[in-house]
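Every protein chain except one is present and positioned as in the full complex.
Think of it as A, B and C in the order they're written, each chain with its own count starting at 1.
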Amino acid sequence: MAKLVALSDGVADLVHDGDVVALEGFTHLIPFAAGHEIIRQGRRDLTLVRMTPDVIYDQLIGAGCARRLIFSWGGNPGVGSLHRFRDAVQNSWPGPLELEEHSHAGMANRYVAGASGLPFAVLRGYTGTDLPRHTANIRTITCPFTAETLTAVPALRPDVTVVHAQRADRAGNVQMWGITGVQKEAVLAARRSLVTVEEIVDELDPVPGQVVLPGWAVTAVAEAPGGSHPSYAQGYSVRDNAFYVGWDAISRDRDAFRDWIERHVLKVEVQA
Amino acid sequence: MAKLVALSDGVADLVHDGDVVALEGFTHLIPFAAGHEIIRQGRRDLTLVRMTPDVIYDQLIGAGCARRLIFSWGGNPGVGSLHRFRDAVQNSWPGPLELEEHSHAGMANRYVAGASGLPFAVLRGYTGTDLPRHTANIRTITCPFTAETLTAVPALRPDVTVVHAQRADRAGNVQMWGITGVQKEAVLAARRSLVTVEEIVDELDPVPGQVVLPGWAVTAVAEAPGGSHPSYAQGYSVRDNAFYVGWDAISRDRDAFRDWIERHVLKVEVQA
Amino acid sequence: MMTVAAARQLRDGTACFVGIGLPSTAANLARATHAPNLVLIYESGCLGAKPDRLPLSIGDGILADTADAVVSVPEVFNYWLQPGRIDVGFLGAAQLDRYGNINTTVIGGDYDDPSVRLPGAGGAPEIAASCGEVVVIVRQNLRTFVERVDFVTSVGYGAGPGDRERLGLRGGGPRVVITDLGVLEPDPVSCELTLTRLHPGVTTDQARAATGWDLAVAERLTTGDPPTRYELTRMRALTATTRENGRGGT
Partner (left out) sequence: MMTVAAARQLRDGTACFVGIGLPSTAANLARATHAPNLVLIYESGCLGAKPDRLPLSIGDGILADTADAVVSVPEVFNYWLQPGRIDVGFLGAAQLDRYGNINTTVIGGDYDDPSVRLPGAGGAPEIAASCGEVVVIVRQNLRTFVERVDFVTSVGYGAGPGDRERLGLRGGGPRVVITDLGVLEPDPVSCELTLTRLHPGVTTDQARAATGWDLAVAERLTTGDPPTRYELTRMRALTATTRENGRGGT
């Protein structure tokens, strides 16, 4: 049964310095509020995992929380590059950032293997690209029936996965819908999980396209209304596209970035 | 785009003597009407594939359509054994039936591999059981990262998969809900597919828990109201448990069985 | 009594992978009595089903209607059973040996020409392998309790201590076997099933006579409490609502 917690307590309990942390969300339902809490609590040396590290990872990287990034596409969706991510890779600011780089298909299957309790996954992928040159985590495997050569990637098992969802009930059953990406797999692959939700309700009315995570498969649930802004929560909010466009200018400049984090993350009053 | 066809035409076009045929459905949504049409059309030498061969496969086997069965649990759910299946295995009546036997986890993953365009799937399964002694289609594979030994099973690629669903629209988009089992995987794993539906509608109103198969991934759709009886179609009918109980007596006796098939399958007037 | 004894084995709040028949009846009885928060997982993909009557099959509509989530069959095996998320697996058996190995495949003759062809494996091999522990419900007699099963469909303790580890099976294996005569538990050292409890009115000699091997008996053999009036009432309520729907689930 998931515990219902305050976001600050959830992050304090479940996210530790040095952890492998996945904050997932595929454009939709990105757990910005939880990411900001991680910044506020000053976590360091995190290995951040995510298929599409976008603005929230740009913020975590720029704020100095990350030592390493495992990912498949690091950009500002529809806008361009992530300048804090770039600055870390190109200039080691605010510190060096190790990369382990995959394709989406590879990352998705790594979560699937983690969720399935398997040590690896098999796919048709990466063949002929330069990606396998740069990580030992992309290998080949031979089909025991056809002798065909395929690609293998190891399971991802984050110490903690953080996702945002529309609703949970008081037993911690979590309900999300719309584009649900790889969130179920990311939660099930992790040793611990923290889910922020728009609201906690008495009953989860069924919704078409819903994914329900039973409360006994989730570690903790925290209410965080609007917790995916500037991303969105289908049925609750729309994507703040202007924010993503505006982030380009803020994030290009180290001082503008620091100022933004100071004003919009560090100095924010948080409910206990 | 799926073609909308009459059931008899769909079976005539898509199911051929000697084919590998999967009629899937996990207790719910079992395509009985299509199975009966296969019997009426006198198909022979089929390799029948299914996780849970139940009464419809008992009927196909007893009617002499099958040469081989690939399966993981052959019983009358909640009632007991399948007597036509038993009679074929124990006494070769009406003909011998070759078996290839798996576990549910193995069969489900074989469909997943087929749907995924992979030659095999990896799982933790079968280890220590006597199942691998009786088929070459259960082998071991070594994780290229941890050197752990796991089990591999080859992809299932039926020539044709037949399933029943609640609804389709005129573009052949198929909508099913409730217990949807392994039907999506079975359809996507097959070279051709035939979906029978309770009704064809103008618009598929979204339903919680729905699985939608896009029309361009389905070969043909046939309207067959009540086509899953004595199984059921959630939202349209309830399971006829009395039929399953009653089948035990009918199927124990070869003559009673033949008489039943004669009266309830062969002599049924079918819409063109 | 067998059903009640089995139901009592299920702790509240655990997740239980349930087959149809006796296991489903016992699990639903547990949920109706001492374990209201028991999470029932059916291989049809219903997670957290809360039926108010006994389903005839593992795919009855009542299971989907009342589940916390309905997932695909590949998902229930790959994401839920295989990683060891399910605490208890509940299995029946056509044959069982002293190490809790189970046969539900063929009896007599050989595999290709058996005397009796049974339904086969279903989800059982991986339930037996991956659940935290396994509870077996089986009637005890010389046909079922055999020296050696004719076919190993699901592994208990294999040929004895250390075999599960050697095979890489990650679940704990059979913790308890409930029969119509009593309760057996594996010896912590030898892994051999040992009679630890008799149902009221049953004698050790009866249990020995119904066992196809030299049955080990615990030094401190206890007698189970008879079903309470509450248990019997709830049991009758469950089966009554079921009969209206076709037939009893056992």
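Criterion: a residue touches a chain if its C-beta (ideal position, glycine included) is under 8 Å from a C-beta of that chain, and two chains touch if they have at least 3 such contacts.
What you are looking at is a predicted structure, and each value in this text was computed from that prediction instead of being measured.
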Residue among A:F32, A:F85, A:F120 or A:W216 touching the omitted chain: A:F85
Candidate in contact with the missing chain, chosen from B:G18, B:G117 or B:G235: B:G117
For chain A, residues in touch with the removed chain: 26-28, 51-52, 71-75, 77-79, 81-82, 85-86, 89-90, 101-105, 108-109, 111-112, 123-131, 133-134, 148-149, 178-182, 184-185, 209, 211, 232, 234, 238-239, 241-242, 244-245
Contacts of chain B with the absent chain, listed as residue ranges: 1, 115-118, 173, 184-185, 188, 211-217
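As a working rule, only the chains that are shown with their structure count from here on.
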Centroid-based (C-alpha) most distant chain relative to chain C: A
Approximate Å spacing (C-alpha centroids) for the pair chain B, chain C: 27
Residues of chain C whose C-beta touches two or more other chains: 78, 82, 130
Per-residue overlap in chain B, given as positions that touch at least 2 other chains: 123-124, 148, 209
